[in-house]
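Some chains omitted; the rest stay in position.
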Amino acid sequence: MANSFGHLFRITTWGESHGGGVGVIVDGCPPRLHLTEADIQPDLDRRRPGQSSIVTPRKEADAVQILSGTFQGKTLGTPISMWVKNEDIRPEAYSEMATKFRPSHADYTYVAKFGLRNWQGGGRTSARETIGRVAAGAIAKKILREQFGVEVLAYVKQVQKLEAAVDPEKVKFKEIEANIVRCPDAAMAVKMIRLIEKMRRAGDSVGGIIESVARGVPPGWGEPVFDRLEADLAKAMLSLPASKGFDIGSGFGGITLTGREHNDLFRMKAGKVRTLTNRSGGIQGGISNGETIYFRVAFKPVATVMHEQQTVDAAFQNTTLKGRGRHDPCVLPRAVPMVEAMSALVLVDHALRQKAQCG
Amino acid sequence: MANSFGHLFRITTWGESHGGGVGVIVDGCPPRLHLTEADIQPDLDRRRPGQSSIVTPRKEADAVQILSGTFQGKTLGTPISMWVKNEDIRPEAYSEMATKFRPSHADYTYVAKFGLRNWQGGGRTSARETIGRVAAGAIAKKILREQFGVEVLAYVKQVQKLEAAVDPEKVKFKEIEANIVRCPDAAMAVKMIRLIEKMRRAGDSVGGIIESVARGVPPGWGEPVFDRLEADLAKAMLSLPASKGFDIGSGFGGITLTGREHNDLFRMKAGKVRTLTNRSGGIQGGISNGETIYFRVAFKPVATVMHEQQTVDAAFQNTTLKGRGRHDPCVLPRAVPMVEAMSALVLVDHALRQKAQCG
Amino acid sequence: MANSFGHLFRITTWGESHGGGVGVIVDGCPPRLHLTEADIQPDLDRRRPGQSSIVTPRKEADAVQILSGTFQGKTLGTPISMWVKNEDIRPEAYSEMATKFRPSHADYTYVAKFGLRNWQGGGRTSARETIGRVAAGAIAKKILREQFGVEVLAYVKQVQKLEAAVDPEKVKFKEIEANIVRCPDAAMAVKMIRLIEKMRRAGDSVGGIIESVARGVPPGWGEPVFDRLEADLAKAMLSLPASKGFDIGSGFGGITLTGREHNDLFRMKAGKVRTLTNRSGGIQGGISNGETIYFRVAFKPVATVMHEQQTVDAAFQNTTLKGRGRHDPCVLPRAVPMVEAMSALVLVDHALRQKAQCG
């Protein structure tokens, strides 16, 4: 069950970096939704390597194929199986990885857990695994948009110390996609790109923060006490490779305020219960309150650097290892569609749960 | 299922603030564990209101009773049912809550979701719900300690802007319990207590950060790709009332480093694979690596303040509401055992999962 | 999770025969349902021992108490905790059971699995565990009746070789409850009671078949491929103590027909798709088709007999054991409400699942 996510809109991903491919099964999708590969591919294109000068150069078309679950362009209500072949396979490029544990990667922990690992391209720990998530997330976003009027977005909020100014209430998709770093603050985007390119040249890497928003979520989604909406979002985000933190609304910053200052006061507005501020981040007591949901996810700098570093080998001897070949100086631009996907998967699952119990 | 947590060591909590009581069922506990109420009560005492001058004064003994699942002082392998009666019941004290939505509480969202709510003492959204978690967590901690040699601790790391200096590798339980704020940095604890008391006098409240550590976790716990150890910890923490953020290891702070600086280099030490630093926080690729696990949880300031604030009533009219009666200026001291409990519940669940698949 | 049943309407039972009591948590119940103990108790009264001359004489009022999940007589959407105290506790009556494995009971297998057992009154294997199921089932039946127009019934169809003639389309609750064996064929009921009383006098026991019907289930409930409606019913029934078989519609008897003879031909009737016969038992391809659902459950004769029989003791030595004290010559009359309850729990869970995906 470790490779499944969601309760009613449930995905199961499979696949290693090198092997027959990667894919996902979506179980529980409502029937009669118009769906073809054309609904999925754009998000995979935003995720794939080689899309710009600031991401990893691996060459993959990542063309998705729907193998089941649709008929004459509509979902059947049966499992949707989606598959992307692995193409850029160069096992020989990874021969050193066969015998050495890359620092701050999962090579050692996979061996500690399973007793073996597929060392080619990182195997299951490769970011290729997120293809299945992004493909499933594209369906989730379509349902949210068409059936619930909910828009899910994500963007790069911060690269190292460069922080963008973005209004979660107003940011638009095309502003995000207007540059290769996916930061809607155009001026800051220029600086971010410059920093990432500098890191690429230095064979080093940087991390940062992605912010995600969901607008139009009606009051009532979220399932206390354990499946609070923010709890499921936190799990979703911390399940992404390289993520190290999550906070929502006022988050870690909110602790500098007193309760009196922090409270979101209720006021009626156009016949609806609204809050004057939104430090809650659109969720109170684990349930959406109708305000915009927004949260942040911290991503560490990519672990593979083009410098020699100390490590241990599979025979448990001290050694050194230097990254070579493809270099990804910053995961953030490609992580944007991943964050969007996981956010949408959480939301659509809760939309269905709300229908089931309270609909 | 929203009120259950865990897969193999699975808890289900029940109960409202006012009503027959609160409780928990623990399903999946290994048999033949020595267990009596004496193993549970100390943690409930650390959680209960009225334990010191800086927490809410509600008077509850919170005496736990084990109703099933043990026989002659040992667990049977059958569900363990634990129950705490509600005693300090004063529904009349909450009459204004019947008709008004408290700002930044869940009153409105519960009505939006369910169409009704138990307004007495917050009903299901009361922190009393966490009694079941803490009781179950006490069992989880005992299993971790006795069967796996794992110690789980939590402590107050920061109150508003007051940040304690604590070494996660060395901090001791008795240092934490040495003061009423549960901060092992004795000098900072004095300042924290002073700040909280000031808030109490002002009818206001403060939030902060709790840090938790788990020492002795062997390499191999955690279930990628979705049930990564940090993902389940994140969910556990964000399921706690008033929590707004989670980060692990270097967390949000780690993004200021480059990859080269951030990587934890492997070295053999006493025949074991170790890391020279621990920015990973004891988890790599979702799996424990044998280093100390440590993470932080942000808690917002308590929403109930003793001042009049704008809000909306159940008839959807603008109004005002002033908190009265019991006042809790800071949730942190009582949240410490909650964080510990949830952390232990995640870890023991993963310990059993590891046995199942790889044992 | 072994003590939970259902996905969206999820119950968790707890408790041993001797101890603090037995109970159940119902999670996922729709909010705003009128519910008090008066809705539950009648089914517990139909389940309890001592209700007639042909069932076990244990004296228990089995008075249920709702501890959480309702407010002012309505469900809150939060977990409903229900509890029944154990009263007729006579551990001394079971002293021989402490050291000997009763034949065809679960004494030995519990020790083999868990390494220990609560031997008082059978502990967790006692039929008292079904109190939680019956209490939860009463809620499920109420929802089915009030919100979906579905009626669930069960009755004794056969005792040993005595088989009743009952029309599943027409049988009424009051006909079932008209006699102590709960067989709506009045003439056959007399014979059945006579047989059971003869067995009681002989210190022996008999088994038989309970048939259950659900009328008014709309087309569309059931979740292929694994959670087919009949698959979940089969699991529900085989989870009851002493059950040994399940069949639906034409069942085991249907194999004597050819496909041509067996098929249920479709015809329009009053604007609805109907079948001319109902060998499918109201379910086709795992999904209800709008016809009456009916199935049968085989129960073995009660294992406790008042005769000396060979067995093995806890020290793994051959010995003998003679049942003494309370004697239950036939489990069927009390199993009727258990079958009803489990059937209703399956149906309401599928009703909610249907709403979630296709509603």
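By letter and in written order, the chains are A, B and C; residue numbering begins at 1 in each of them.
Note that in this section contacts are C-beta pairs under 8 Å (C-beta built on N, C-alpha and C of every residue); 3 or more make two chains touch, one makes a residue touch a chain.
Nothing here was measured: the structure is a model prediction, and the numbers come from that model.
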Tell me how many copies the full complex contains, given that 3 of them appear here.
4
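What we mean here is this: only the chains that are shown with their structure count from here on.
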Min distance from chain CA centroid to global CA centroid: chain B
Just give me the whole-number Å value for how far the CA centre of subunit A lies from that of subunit B.
26
How big is the gap, in whole Å, between where the Cα atoms of subunit A centre and where those of subunit C centre?
46
Centroid of subunit B to centroid of subunit C, CA atoms only: how many Å?
39
Which parts of subunit A, given as residue numbers and ranges, touch two or more other chains?
7, 353, 358
Touching residues (chain side subunit A, partner subunit B) in the complex
1-5, 7, 13, 101, 103-106, 108-110, 112-115, 124-125, 129, 158, 160-161, 199, 204-209, 219-228, 230-239, 241, 244-252, 254-268, 271, 273, 275-276, 279-281, 283-290, 298-305, 307, 309-312, 316-318, 353-354, 358
Within the complex, which stretch of subunit A touches subunit C?
7-8, 28-31, 77, 352-353, 355-359
In the complex with subunit B, residue positions of subunit C that touch it
1-4, 7-8, 10, 12-16, 19-23, 25, 27-28, 31-32, 65-69, 71, 74, 76-81, 83, 113-118, 123-124
